[in-house]
Each structure stands twice: as C-alpha cells, then as structure tokens.
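For this depiction, one protein chain was excluded, whereas all remaining protein chains were kept in their positions.
Up next, chain A:
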Amino acid sequence: MDIDDILREVDPASQSIPAETRDLQALTRAWVSERSSPELLQYVHILPYPPIAPTTPVLTRRFPSVYSWPADGLFERINDRIKQQIERVEEMTGDMDPKTNFALIVIQTELERFKYLVRSYLRARIAKVFEKSIAATADLRARLSETEQAYATRHQALLHNHYLSSFLSAFPPTLQNLNDTAGNISMIETPDLDTAVFIRLLKETLVEGHGTDMDDDMDGKSGDIVILRWSDAKSLVDSGHAEVV
C-alpha cells in the first residue's frame, strides 16, 4: 500500500463500492432472479454491451437486458478469481504458521460460499433446461451459454433416442417426432409467463399489471415489494427498474 492508496481510502469522493462487491451483487442478483422467475433468463455473460461511442447520451443507449449489467464477462471474472483463490489456498496450506492458518480458514469458507452461488445458479438453469425442452425453440436457445447449448442439445438427443429405441419406433413415422404442434397442442412445453412473482423496485417507476377483474397501475417507490405477473414484471426487470426477489 503506498501513499496514493491511503489517500484514496480517506477521500470520500472516490469512495465507491469496490469492484469485487459489485460483482458479488451482480452474481447474487442473477442467482436470485434465476431461482425465482418462471422462465429461463439470459445467461449473464453472453450479453456484451454493444460498442458504445463515448458521445452517445446515456438515455438513448439500448440495454439488451438487465442481466447484462455484469456483461463485461462477469462469469469469467468470477471463475478466474475463484481459480486464483484456490491457488492461493494451495500455497498457504504449505506453511504451517498458525497466524496465516486462520486467514486460510476464512478464505476457504468464503471460497465455498462463492462456489455455492455459482453452482446453484447453474443448477437452477439446468433444471429449467431439463423441464422445458428448450433445445427446440430458437428464441430460448439464444439465452443459453455455449456449453449449456451443447448440453441441452445432447440431452434432448439422448432422450429422443431412448424413446425411439424403447417405444417410439413402434409408432408410424409421422408420430415419432417430439415437437408436434398438431391439434392445437404443442408438445414443446413452455413456461407459464403469467405466473406471479415478487419484485423489488430499485427506482421510482410506474408499475402496470394485468388482473383478472381489472388492470391496475401504481406509482412505485424505490424499495417497494410488489406482487404481479411475470409478463408484466419482465420489462421492469429488464430495464433495471426492479429485481426479482
């Protein structure tokens, strides 16, 4: 730590939230959203910001989705840090100094917490891939990361082959597909977008919601917790006015 660091620490103007904390907030938000929303959300890392000329006014920029806040490679960054931290743990276990020992415990505890977050996030996504045959629709495929796409395709192929070998082969060829939409019933299971969710407003905004007996709107204040349909909440969440809780 040199004098500049010390000065920066005491200067309130530059006292912003450290990048690591911001990443943790972004990861946590992505995890909570994925756990609580009925449909599969955009994978956090494949949404790079469109290259923005520095002169573009902020308001006119198009944000692809709220999950792109950490678009500057959040997942890669966190994975890199986890790897580095594991290396550090390996180095630290070498020396048996009791003083560093406690620091090691703390680091390992935190490492486990991070790994849990990442794992639970990915598992929540895979669970949705399992339930809804997402590999079949192009729109949903675009929300997956590359590895998830490969996984979803392979899973779908395995499942179909298994069905084919066990019973579908006895059917006439026209009935062997898994993506029929004949008779107004689609075989592709889609999530119910009207499922209700809880959201927390992050900014003041107008909240509009569709109801059975009437359509409502209200002036929301930041910090409000609102129950409404996911189809109504999605635009608010996407624009960063709210987060799913």
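What to note about this one:
What we mean here is this: a contact is a pair of C-beta atoms (placed from the backbone, for glycine too) under 8 Å apart; a residue touches a chain by one contact, two chains touch by 3 or more; residues count from 1.
Heads up, the rule we're going with is that contacts and distances are computed from a predicted model.
The chain absent from the displayed complex carries the UniProt protein name "DNA replication complex GINS protein PSF2", chosen from "DNA replication complex GINS protein PSF2", "DNA primase large subunit", "LANO_0F07008g1_1" or "Ubiquitin-conjugating enzyme E2 G2". In the complete complex, the residue from A:T93, A:T147, A:S186 or A:S222 that touches the missing chain is A:S222.
Annotation for chain A: contacts to the undisplayed chain at residues 11-13, 15-18, 20-22, 24-26, 28-29, 32, 35-38, 49, 52, 54, 58, 61, 63, 69, 72, 78, 81-82, 85, 88, 99, 102-103, 105-107, 109-111, 113-114, 116, 120, 123-124, 126-127, 129-130, 194-198, 200, 202-203, 207-218, 220-229, 232, 240, 243, 245.
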